[in-house]
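For this view, one protein chain was removed and the others were kept in their places.
So, chain A:
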């Protein structure tokens, strides 16, 4: 855990100084799970005026092994004056928040990736999308899937996004 926590502490310090537009830290209290808020910056009608929340779960072998990243659905809170954080609609994002992105699988991951770069990849994946649809077989997958994202064998067959 030493290696991972040291690296995460350094990343956090750097991100608290500067973050790219549309990305912000919501919660990074420990070095195991972080939550980030991301926004799509351009005027894409599917994601306009929405903020989405990503949950990062880091293993002890981060950054050699990828973190687990998925969207989470957070209801609006009155006290903190926050709007709802829904799961974005995208042909590669299941309605339970699981993201199919080769970068997050062990084959596409590279240890030079960091939380900031992952957020930016997901941000650009949303920006480039024009299909207002869920992946095929979304409802079955969401009903029957009990596996964690890292155990699912995704097939990365779409090079358009």
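Remarks
Methods note: a residue touches a chain if its C-beta (ideal position, glycine included) is under 8 Å from a C-beta of that chain, and two chains touch if they have at least 3 such contacts; residues count from 1.
Here is the rule we use: contacts and distances are computed from a predicted model.
When the listed names "Exosome complex component RRP45", "2-oxoisovalerate dehydrogenase subunit alpha", "Eukaryotic translation elongation factor 1 epsilon-1" or "RING-type domain-containing protein" are checked against UniProt, the chain not shown comes out as "RING-type domain-containing protein". Although one chain is hidden here, its contacts on chain A can still be listed: residues 2-3, 6-7, 10-11, 14, 61, 63-65, 91-92, 100, 106-107, 109-112, 114, 130, 135-137, 141, 152-158, 160.
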